[in-house]
Structure formats: structure tokens, C-alpha cells
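Below you'll find the structure I mean.
Every protein chain but one is kept in place in this view of the complex.
Naming follows writing order (A, B, C and D), and every chain is counted from residue 1.
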Amino acid sequence: MKERTIWEQIADSFRSRSIWMLHYCTGCGAMELPPTMTARFDMERFGITPMATPRQADIMLITGYLNTKTLRRVIYTYEQMADPKYVVGFGSCTINGGIYFDSYSTINRLDYYIPVDVYIAGCMPRPEAILEAFNYLMEKIRKGEADGWKRYKENYDWYKQNQIRSLGEVYVHDEFHE
Amino acid sequence: MTSSMSNLVKILEGFNPFVEEIDEKEVKITISSDKVVAVLETLKSNGYSHLSLMTCIDWIDDNQLELVYILFSWKNGGKFLVSTRIDRNDPKFVTVKELWPVARFYEREIHEFFGVEFEGNDDMKPLFLELWDEKPPLRKDFDPRDYSRKKFPDRKYEKDVIKEAKIFRGEING
Amino acid sequence: MAMSTLLVSLVATSVVMYFISKASWKIGAILNFLIGIFLISYVFALSTGTTSELGTLFGQKLQLIWTNASYYFSLVSLLVIVSVMLFAIKWLDSQKYPAAFNMFLLMMTAGSLGVFMAADLITLYIFWEIAVLSSMLIVPMGKKESRKAAVVYAVMSASGTYMYLYGAFLAFQRYGTLNISEIAKHMVSDPSTGIKATIFLLLASAGIAKSGIFPLHTWLRIAHGNAPDAFSAVLSGQLVKLGSYVLMVSVAALPSLKIFSNIPFYSGIPATNYFLIALGATSIIIGTLMAIKQDDMKMLIAFSSVANGGYILIGIGTMDPIGFEGGVLHVFNHALAAAVIFMAFASVVYRTHTKKISELGGLIHKMPITFLAYLFAIISLAGIPPMSGFISKWMIYQALVRKGMFITAFIAFFGSIGSFLYVFRPLAGVFLGQLPKKYKDVKEVSPIMWLPMVILVTISLIIGIWPFPILKPIEGMRMDFGIAPTMKIADSSHWLIKGFAGNWNPVLVFNLFLIGFVIAYILYTLFPRPKKVDLLAPHKKEGAPINIYTGGEFIYNPDLYQYNTKFYAGFERMYEKHPSWEKLLEMLAKFFYDLGEWVHGWFFRPSPSAYTFWVTLTILIVFWVRW
Amino acid sequence: MISLLIAIPLLLAFISIIWRSLSKPLFFLASFTNIVILITSWFPNGVEIHAMGNWKPPFGINLVFDNASFYAALVVNAFFLLTSLLPGLVGNYGIPLMLLMAAANGFVLTGDLFNSFVFMEIITITAVTIASKKENFYNAFKYLILGGIAGSIYLLATIFAYASTGSLNMAHVSMAGISSSSLVAITTLYAIGLGVEAKLFPLNGWVSGVYGGNDLAPVILGTSVSFAALYMVGRLFGTVFHGNGAEVLYTLALITIVIGEVAALRQRNLLKTFAYSSVAQAGVVVAMLSKGTGTAMGLAYFHLTNDAVAKFVIFLVAGFLVYNYKNLNGVFKKHKVLGASFSIASFSLVGFPLFAGFQSKLRIIMEAFSMKDYLFPSVMLLATLIEVGYVVRWNVKLWFEEETQEKAETPVIASTLALILALVLITVFIKPDIFLGGAMKMGNALADTKDYIQGVLSVVKGGM
Partner (left out) sequence: MVAAYKALFNLVLGFFLVLSLEGVGRKITARVQRRIGPPWYQNFIDVFKALSKHPFSNGWVFDFGVLMALGGAMATAMIVPMGSTTWTPFPNSDNFFVIMYLFAVGALGMAMGMVGSGNPWASIGVSRALTQMLGYELPYLIVISSTIFYYKTASIHKLVELQKNGWNLLVMPLGGIIAFISLMGMLGKKPFDISTAPAEIASGPMTELSGKYLGLLHIMHVFAMFVEVSLFVDVFLGGGNLGWYLVKFIVVWVLAVLISSVLPRFRIEQMLKFYWGVPLGLAFLNALFVLLGWTL
């Protein structure tokens, strides 16, 4: 890993204290977020705030299984996020497909298509686990280890090839948006 | 079977149906495929105007596909399941989109997942699956696990007892 | 050249211009432009107080006089007209009747100059009608609806004009003169308030009709909206200002404060003036509300002209030194802004052949210069510094607050904030956003077309920073009309504009804005460079989706991703079912039609026996009445 | 000499009955000679009497030739001359036109009430004949009925006048004065009787049908004949009755103005629109005539002259268009000269500056104001407002709408004539004296009762 300049170190420490997240709520994991955000666990005290659009967000939460159809959208959305960007995989579905491991339409591992910085195991993970993961992510960002966005750039061809392998094409036409 | 439904079943007797009572308000009528449209029309004109669902079942052992139309009446809450079987090797049937415009989408779906052709319905573009390149996925002879293995590589999982134990104890972060 | 010679030869030249343009309209247009340049230099060279005589008409001398007001209004008019003449050199190739356009444009110029030069009411009327007639013949050169527009325009304009004529002759009958300054003297000493007020209102009604003030405002929408595109710039930027001039004549040149000092209404303002102010305020409300909901961009700005006419009238009507200057300066600002806006729209229509906001979008990628011209013009129109539009609005507010006219002030504020809304609608709908697929090959207009816009915008910007040159003739006018002659508003030695409640320094404000912009730019460059998002990607490559936030959907058709239909839906809903003055006037027109039908049916169509009946009846009635 | 004005057309009319093919050139000859005769005796500036059969006035029939009748005859004959230049328009109607010319001249020149009735009847009958061109029989019939009624009322009035004063000579009637009791009846009946030809409301029901029915009738009836009729209004009410009964005329005129314009506004037929417009203009003229002063009457005739010139152009062009095109949209794109003339004439009608109508309208308003009449100008301006509406509408329609049809052949003479007259209208704006001088002389002559009476009753000159 390259040495970070002092500016990058400062920037990274700022980034670690201000995490704006875009939650891509595909599965049951979305249900765990409200308790994490509200009074009981209060995510905001770590500077974590939900954001409405990928342009503004720093991290993307993939809360559950992804099928081919949603994966396309995830990739598209991920590419719309501004660097540096981080991905958090929620639950076993993003790790190995979970209970959908043999489905004809559900992918098995997310990091094969986009770089994932932190996985949260469990089906589903409790808010404590989520906060733990965020702490870990913050640590990683501070140390400059959360370099998924760099890896994605460096190994873009590999990721692209994987995406093509599973999806055919990333961009598709959809009669309801024509 | 409520009285109104049994009256209706009597009307339908001319079509030579096999009637099966599932519930008090739910009747299944199995019928040969050439009489389906006539039965559906009769039912529709007798108040069963809502096509709740249209679906398909793959009877691979009989080498048949079963098409099921579920009709619902808003007047008395009764439900008719009109069922028919068609040949699995040459799955063709007529469209009912003239009776229920919404059937267009059910038929597209069935075409996509079972490969049934509906004569008269030209719009057979894929509805759910994007860029699908295999045989229809809900046919019994389609092996999703195989497909998944081919398309979606899985994580190699090596058992490391010590690491697991450490994670369990909270010494390291998995 | 004497002024009278100039005017007569201009009218004559315009006819010659037709035949020249018939040979080659391009030469005609260039000649027109050169004549315009000559006129500007002529206007600069004339010294105030020059008089000239045009001849006599039924024993009355037709006199011309060059005053500060003539200078100011002529300059504003010529700026607009000459720009349009330059614009037309290229633009005319999209038109069906270029020769007639050249002719009538020149004739209209002559008419307008004559109006500003006129020293008596009848000369004013003659040139007024020349201007109206020639402009009325340009209006129907547009698309299909423009034919009806011409009729509506002619009738509305005529209704004002004939009231004016009545007033003029009433004044003549009472005071024995048509000369404006002499009438002013007579009116001050005339004891009969009723007749004075009648004359005043009748004279003002021409201005009301022409500048689109409330009861007679409806022609602006249809005429400005449907006239040939470049001519709308003249209509809104220049012709409407004839109305403002007449209003100024009837309010200020006939010193209404002195004339009607016996009927004060509120805060020293006579009831007559206050009546006009109320009309102006109504126009602001109507203009603003209607402009906000227009989908046709030209009609939108037409309604904005109604509102701005209201501002001018309010400013002049207060007869407060600051308000008067504000109102008069607003003439300049609105003229320039409206001209640029209409020229920008003309450029858009020239390229895209539509004026519906909902069919356009994203033209900034194709027509950046037009966009910038429009942007600066709307900044001026909405009255935001550093453009000149702010100065006049500031002055008008000062006057209104000083006089304690809170309701009028409220309406003025409403119009001002509403103007943000309506000027933004074309900006967002036409120039910004997604470019529809059918316009992917649209190009920027030629320099001949954007140059006049850029020049006018630059003038407006310069005046916004350094307004003193234009304030000088306005102060001169104020001295001429004797409105607080001792007060000094523009203090060019200290770079200040002084209001009753505080001053401000336009140069400083502009510099502050510049400094703010520079700081922002420095901040901008300090941080990482952006990646460019190509908004035109779907146009350039088949199968490239729009790369903006779409909620994760792949959208390839930019037409669907353009928000410009019912831009202010939330607000428009609130007054969907508004009463329409236009409909009322249409009802009136319909009434006359039906009356005609009725008359025709009763008196003209029946059989001869019915005629006999009518004859007998008439004889009987006449005998009955006479005996 | 002056009696030739009546005799020549009458004579030539009878000749052309024999040689029918000669009717067109003879018509031209008649009108041309008349104009030459009139030019040779340019503005008599006094009263010349031509007593028929040397009966000295107040006895017998006499022709009165003064400034008023001269100017009226000039205008009347000028339009006949202009019409005669258009052989296509005249067609087979040379004989009635000549008779009409004779009658109109007689109507203008006569100094005898009963004689004027006779001429009026001839006018009506010939006019009806002309009106029936293009098989416009029903409307001609309407005109005939109304003309007949008008004639009988006129005759009744004449009988009353004779009964009251014992004379039929206008000057004598004027001098003798009519007792106030019969005055009301006489003036009223005259007003009504003349009202038909002068197109006063409600006696103008025939106008739209007759003017709108063919191309010849409006051109000649709307100009010459209405001028003659309105001359007689001025003569009777200005000179003979000293302004008595003017209020009837005034009231009817104001109503006529409004009704005419309102009816014109709704018209979809080009000829009929301007037929109603001429109704309204006649109203303006009559209202002005009812003022009774020399200036007012002079201005009225000035206005009438302008109107007649403009109307001649308009009806000429409109007649050509209506009978050559089904759909009038944008026809002027093909006939630019006709279009320009039409536009100029119609704008002159409205009274836009640069055209003659402006001069007369403004003067009329000014005169009305100076007489402290505030109602008439406002009615007139309201009417003008409506007029603006339809004039602009027609101009826009004819110039700018999308054209659909094949081009018809341009009538060369008509175009030239229309253009010249249009230019005349512009010239009159610059130099109003062209028409104004004569009109003012006419007005003064009509107003100057004393001169007229003295002139007729004392001087006898010429004879047949």
C-alpha cells in the first residue's frame, strides 16, 4: 500500500468521522436500520447520517440478497457515488448467498462484483453488530485500509469481467422506462 | 359450495368438467383444453369477472403443463379455479387477453418461466428476467443449482478452527 | 437635419425600403440597421430644447420638441430597435414577409420617435397611430394565431387611443391649445376638478392600453405571444414603452400633484394618481400570477410585461422623486431585459420551431451564448444586483415605503418575488435540464443574432454597476417636471445612489459580489477536480443511459427525464379556477357580435313587409316624440 | 349649359337603346362630357339658375347651379366616369347607368321639390335595375319596395310643403317659411323619405343585400348615389328648412352609426361588411349635416368625399375578389397592387393618419367639440373602434392567411384605378385642400340660405 500524504491522512480521519450512507434496501436487513438510527442506538452520534442520493453518500449499505436484476442497479449506483466510497455487505446473503445459495437469479457473493469493505455476518445482524461493523469501518477508513474504491479502479477489468459473466450486460433496457 | 356456485356448475355441466370442491367458496374445475375459453366466458358473464391469477404448473412425470385461471366474483366472493392440461413438449395455448386485458402480463410471465406460447398474444418479451439465456427456469428439468454454480461463483470456504475460535472469543474481528 | 425632416423622410424611406427589400431583403435589413445607427448618433447629437415644426393641421401647428424625456425614451427605443434590426439581418431568413417587415419596422421607428418628440397632443396622436398601424401589420406575420392577435392588438390599442383623442379634444375645446406644456399651465389654474380628472384619465388611457395596464392588458399575451419572434422584442421592449411615455406625459408633464392638489387621497398622492397606481398594482398581480402558469414562453414574458408596466406606472404615479426616477429607469431596464429575452426566445424558436416550454429543454448544451444572454436578462428583469434592473426596483420600493403605501408595496414585493418564479420557468424548462432527443442537432445561432443580445446585456450590466449616465437624463426629466428639483438622488462623485432611507453604492456591491465569486472560485480550485458527467451521453452513443441519479434505473430517453410541464404545479393548483378578465373582454366582444346578429336579424334580413313596418314605426315614433 | 348634364346622358341612353353594343362607349362619352362641362364652369361662386322653359322662379322647374350643386355634381359625375372606365364592371348595364347618371345629376341640380321627387324615383328604379345584376333579384325587390315607400313619403312631404307654402320651389319654400305645425310633419316625412337613400336607420335594410349582391351596385350606389342623396339632405335641411328637423336626423344618425358598425362587425361577407360600414359613415355625415353650420356641413361633405373614394376602391377590389375567389384567405399575396389599394382605402376609412380619412374624422370631432357636442364624438369614436376591429380583421385575413386557390387574372384597369385613388387618399392627407376646399364651399353654400334665396328668386340666366 502506498504511503498516504498528510493531507490524505487528515482527510481520512475526517471521512471516518462523517459517514453518510446510502442504504440499498433489497432484503430484510432494512428492518434493522431504524432501531440503529433512532433513540436506542443512535447512529448519528458517530456522525453517520442517511443520505438520499448516491452522489452525496460515502458508504453503500447492501442490506440483504441481491438478484441479477438488483445487482445491475447496485453496480450502476455504486459507480455514481463519489470517491472515496465504501460498501458494507449486510448479512449472509451478501457473503455467500445465504438461503438463496442455489437460486437461479440470486448472486452468491457480492465482493465478486464490487469491492466490499466490511461484511456483517448474521441473518440478520442485530443493531449492535451493525454499530460494531461501523466502528470497524471507521477504524479502517482512519487507517486508510478501506481502499475498496481504489481496488475497484485498479482491478476494474476483473470486476467488469465478473459482472459480464453473471449478468451478461450491466446496462439493460426496460420497457417501463422507455 | 354455495348454492349460486353449484347452480353455475350445473350450467357448466355441458362442458363435461371434473369438479372438485376445495373450500366453501372455492371450486376447481378441470376441463379439456379446447373448452377452456368457453368456460371462462361463461363464468365471466355470470359474475366471475375478475382474473385474480393465471399460473402454470409443470407436471414433468405426466409430460404435461397445467394452466390455472383463478376467477373471483366481487358479488359473492366465490372463486373458481379453471384448470386445464396441455402438452409439455409443444406447449401452446390460446390467449385470453380479449377477455381480460391484464392476462397479457400473466401470459408473458408464463411464457417466460414455462415456455408456453399463447397464440394471439404477440407481445412475448421477457418481463422479469433480464438477458436470460437458458431454458425457462421454472420447468422441473431446469437445475437452478447447476445454473447458479455456472453463473454465480461461490465463496471457497476453508475450515480454520483456530481462527473461528479466536473470532468467537472476540480476539480478532472476522 | 431638422427633426421634422427626419421623421418625414423616415416615413418616406420606409416605403422605399419595401422595394429595396423586395429586391434583396438582406440589403434592406442591413440598410435598416445602418439607418438605426444613424438615428442613435442623431439622438446623441441633438441638444435639449431644439424645436421643429411639422406643418399645420386644421390651424394647429404640429410641433416637435426635444426634451430630456425625448432623449431618454428615444435612446431606449433605439437601443431596442437597432438591436432587433441587427438581429433581423439573419433572423429574417426564417420569415415569410421580410420586405414588409423591413418597411414596417422602419415606419414604426419613425412613429415612435415622433411620439417622443411631439410637443402637442395631436402630433403625438399622429405618430402614435403610425407606430401602432405599422406594428399592427407586423404582428400577423407570425404563425396562425397571430392573425387574431393583430385584431385584438388593434382593437385594444385603438380603444385606448380613441379615449386619448377624446381627452385631447376635450382639452383643446376647454383650453384652446393642444400644446402639452400650455395645457399643463391651463390645467393648474382650471378650477373644475371633474373636467381635469376626465381629461387626465382619458389621456392616460392610451398609455394604459399601450403599456398593458390592467383593464386593457389582455392584448399583450396574445400579441406578444404570437407576433413574429424578433418583433415581440420590439413590442415588449419598445412599443409598450410608448404607453409608459404617454402615462408619464399625463401624470408628470401635466403636473398632477399641482393640478389635483385639492383631491389628496393618501400620503399626498391625489386620488387620480392613486387610481392609476391601483390599476398598476392590479396589473402586477395579474401579470405575475398569469406569467407563473404559462407554458408558452413568449406569453409568459408577455404577462411579465404586464407586471412590469405596472411597476413603471406605480413608480411614476407616486410622483415621489425617487419613485418617479425608479419608474422611469424601469422603462430602460425592462426594455433591455425584455428585448434580450424575446430575442433569446426568437433564437430558440429559430432553431427548434417551438415556443412551448414543455417541448424544450437542455438547450444550454447547444446554445450557451443565448443561454447566458437570457440568464443576465432575467437577472435584470427579476431585479437582482448587479444588473440594472435592481436599481429601479430599489427606487420604487423606497418611494412606496416612504409614502407608507404598504398594500402597494406588498403587491410590488409579490411581483418581484413572483418574477423569480416566472423567469426561472423558461430558464429551467428551455435551457437547463435534459435535451430532448429531437434537438440533438440544434446549433448555436449565428453571431449576428447573438451579438445584439450580448450588447444589450452588457449595457444593462454596465448601467447596473455605473448607473449615473442613465440617471442624468432622468434627473433632467425630473427637473423639467419640477418634482422636488432640489433633491439629488444620483451622487456620482461618491458613487452613491441616495434614497430617503439609506444609500447604496452600486460599484461596491458589484465588487463585493466579484470578491465573493473570486473567494468561491479559489475554494473551488483548492479541492479535488471533478469528474465530468456527460449529460449528452444518450445523444452521443446509442444505449448509453443517463448518468445522473435515477433511483437506480437505467434511463435512455432524456425526454422523459425533463421536468418542465407544470413547473409550479403546487402553486398553480392554488388558483386554477381564477376569474379571467380576458374571458370577460371576450364576452364583451361576443356581446357586440351578438348585437350585430340581433340587429341584422331584426332590421336587415327580414322581408320587405317588415321594412315597411319599421318605416311606419319610425314615422310614428318621430311624430310622437316631436309633437 | 348645365341642363346638358342631365340631357346628354339621357339622350345617349336612348341612343344606346337602339345600338346596344355602343352602350359602354356611350356611357363613357356621357360621363366624360359631363365632367368636361363641369370643369368648364368651375365653381360658379354664386347662384346660377337655369329655368326650364323660361319660367321664372318661383314658377316652373329650374336648375340651380351654385357651389354646392357644382361640387356634388362633380363628385357624382367623377365616379360615373371612373365606373365607365371599367367595361368589365359595366357589362350590359350601360343604359341604366346612364339613366341613373341623368337622374342623379337632375337630383343634384334641381331647385324644385317635386322635380327632385321625380328624379329620386328614377334613381330608385334605375338603381334597382343595377342592383338586380347577377340575379340578385330578391334584394333588388326589397330595395324597390323600400324605394317605393320612400318615394311616396317624399311625395307626401312635398304635397304638404306645397299645401303649406303654395310653392314647390325650394328657395321660395325656404323664404316663405312653413308654419310650425306642418313643419314637423314635413321635415319628419322628408327625413324619412330621404332616409332610405341616405341609408339612415331603420330604413337601410336594403343596403347589405344590394351592396353585397353584385359587384356593380356597391361601386356606383355606394359612391355617386349616396353622395347625391346626402347632398339633398344637406340642401333640404340646411337650406330649405333652416335646420328644422335636424334633431330627428341627428338622433337617427347616431343610432345608424352604432347599428351600422355593429352589424358590420359580425359580417363574414366582405362586400356586406363594407356595405354596413358605408351605412355607418352615412350616419356620421348626416349627424354632421344636422349641425347646420357651413363648416360642419363642409366637413361632412369632405368626409363623404373621402369615404366615397375609399369605398369606391374597396368595393371595386372586394367585388373583384368575391366574384373570382371562393375562399378569400390570403388573396392579396397574389394581387399586391389591389391589396395595397384596399388596405390604404380601408385604413383611410378608419381614419388612421397618413390617409385622407384621418383629416376628415379629426376635423369632424374637433368641430363637434367646438359646438359643445360631446355625445357625437364619443359615439363616433366608439364606432371607429369597432371599425378598427373589422377593418384590421379583413386586412389580416386577406393579406396574411394561408392562400389556397389558383390565381385569377389581375384586372389591369381596375388595379391602376384603385392604386391611383389610393394615392389620391394619401395625397389628400398631405394636402387636404384638394377635397376640403370644394367641400367647404359646398357646405357654406348650403348653409347660406339668404344667398340661395336671393340667387334663385332674383337672377334668371340661360334657358333651354
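The working rule: a residue touches a chain if its C-beta (ideal position, glycine included) is under 8 Å from a C-beta of that chain, and two chains touch if they have at least 3 such contacts.
Small disclaimer: the values here were computed from a predicted structure and weren't measured.
Peer 1: Out of all the chains shown, which come into contact with the hidden one?
Peer 2: A, C
Peer 1: Taking the full complex into account, find the residue in C:L201, C:I462 or C:V509 that is in contact with the omitted chain.
Peer 2: Result: among the candidates, C:V509 touches the missing chain.
Peer 1: Touching the absent chain in the whole complex: find that residue among C:L360, C:L427, C:V445 or C:L585.
Peer 2: C:L427
Peer 1: Looking at C:N32, C:S205, C:S304 or C:N564, which makes contact with the chain not pictured?
Peer 2: Once the missing chain is taken into account, the touching residue is C:N564.
Peer 1: Please output the residues of chain A touching the missing chain, sorted low to high.
Peer 2: 11, 14-15, 17-18, 20, 38-39, 42, 44-47, 50-53, 55-56, 58, 80-84
Peer 1: Quickly run down the residues of chain C that touch the omitted chain.
Peer 2: Considering the whole complex, chain C reaches the absent chain at 362, 364-365, 371, 375, 379, 382-385, 390, 393-394, 397-398, 400-402, 404, 406-407, 409-410, 413-414, 417-418, 420-421, 424, 427-428, 432-434, 494, 496, 499-505, 508-509, 512-521, 523-524, 526-533, 535, 546, 548-549, 551, 561-564, 567-571, 573-574.
The rule is simple: only the chains that are shown with their structure count from here on.
Peer 1: Just curious, how far off is chain C from chain A if you go by their C-alpha centres, in Å?
Peer 2: 57
Peer 1: Just the number, please: Cα centre separation of chain C and chain D in whole Å.
Peer 2: 44
Peer 1: For chain B and chain D, let me know how many angstrom lie between their CA-based centres, rounded off.
Peer 2: 93
Peer 1: Tell me, which residues of chain A touch at least two other chains?
Peer 2: Answer for chain A, listing residues that touch two or more other chains: 72, 172, 174.
Peer 1: If each chain is a dot and touching chains are joined, what shape do you get: line, ring, star, complete or other?
Peer 2: line
Peer 1: Which chains are in touch, pair by pair?
Peer 2: Every pair of chains meeting the touch criterion: A-B, A-C, C-D.
Peer 1: Please output the residues of chain C touching chain A within their complex, sorted ascending.
Peer 2: Residues in contact with chain A: 543-545, 547-549, 552-557, 560.
Peer 1: Quick one: in the complex, what on chain D touches chain C?
Peer 2: 141-142, 145-146, 149-150, 153, 184-185, 188-189, 191-192, 195, 201-209, 248, 252, 259, 262-267, 347, 352-354, 358-359, 362-363, 365-366, 369-370, 372, 374, 377-378, 381-382, 384-386, 388-389, 392-393, 395-397, 399-402
Peer 1: In the complex formed with chain A, which residues of chain B make contact?
Peer 2: My answer: residues 125, 128-131, 133-134, 137, 142, 144-145, 147-148, 151-155, 157, 173-174.
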